[in-house]
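Removed from the display is one protein chain of the complex; every other protein chain stays in position.
Moving on to chain A:
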Amino acid sequence: MRIFDPHIHMTSRTTDDYEAMHAAGVRAVVEPAFWLGQPRTSPASFFDYFDALLGWEPFRAAQYGIAHHCTIALNPKEANDPRCVPVLDELPRYLVKDHVVAVGEIGYDSMTPAEDTALAVQLQLAAEYALPALVHTPHRDKLAGLRRTLDVVRESALPPDHVLIDHLNETTVKEAKDGGCWLGFSVYPDTKMDEERMVAVLREYGPEKVLVNSAADWGKSDPLKTRKVADALLKAGFTEDDVDRVLWRNPVAFYGLSGRLDLDVADTDATHEGNSILRGIPKPRTGASTAETGLQPGAQADPQSSPTTTEA
């Protein structure tokens, strides 16, 4: 089974997690830029974080046979801090980077005027830089937040089919689907969605444009939730093709809209014999082959062609 976790904050996770994720079938992740629990107080703090998402973290992931991409943005929470807002001016130089596959996470937290501005500005940036957008929906006052989000998307230059609305649940999925967006579901141990509810949602709405993620971060969360959802779907009678569609082909298609997905991790692993993270003797790593990801070496989504060309 091949799994693409389209939303996970690996910066907050350990190498044990990488190892367990690889064993569970995870071969690709997207790490959206978000807040760190501890509020930042200056743009420089963001830049170090963005640089890590484009430097150190992909290196760590590659050592475990996992392709790592990221999304870059000023997150909604910190869009409310005037000390952080100048980050918006520096985003263009990040949005041109090879492994940036979307603008995100953007969206609403408390639905303030500052968040309105940051969301609209960053949707415009996504359109300008030919990137899709990952849009977080708020935890409080969720349905109202979703409606306001869809309004702003409709007013933006970015077509809805370039927008992934995340953290959806039973109360918000229908309007997001009717809005023409991609549908993201975060599966958590206690909050957000769980495996069984995810099965029910997929029964009702089908697998089209649905993505499932662990959104694992520094809080109570589980980086193997993607696999657990896959197992629950199979147990409930979904086919392996359905599971592959939701947990691999849909994220490949969505982030492939950027033209920047590079799912071959063998390259980065081959430049050195050893590595700087694994203690002791590195075990030979198997399973990161292109055969499993279904891509030719070096294959990328071509911006000129349909993203489905990268599918197996």
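By our rule, contacts are C-beta pairs under 8 Å (C-beta built on N, C-alpha and C of every residue); 3 or more make two chains touch, one makes a residue touch a chain; residues count from 1.
Everything below uses one rule, namely that contacts and distances are computed from a predicted model.
**Q** Out of "Cytochrome c oxidase subunit 1", "Dihydroorotase", "Protein TolA" or "Sugar phosphate isomerase", what name does the UniProt record list for the absent chain?
**A** Listed in its UniProt record, the absent chain's protein name reads "Sugar phosphate isomerase".
**Q** With the full complex in mind, choose from A:6, A:25 or A:58 the residue touching the hidden chain.
**A** Result: among the candidates, A:58 touches the missing chain.
**Q** Please identify which residue in A:7, A:77, A:99 or A:167 touches the non-displayed chain.
**A** A:99
**Q** Of the residues in chain A, which ones touch the absent chain?
**A** Its contact residues with the unshown chain are 51, 54-56, 58-59, 92-93, 96-99, 259-260, 262, 264, 267-268, 271-282, 284, 297-298, 300, 303.
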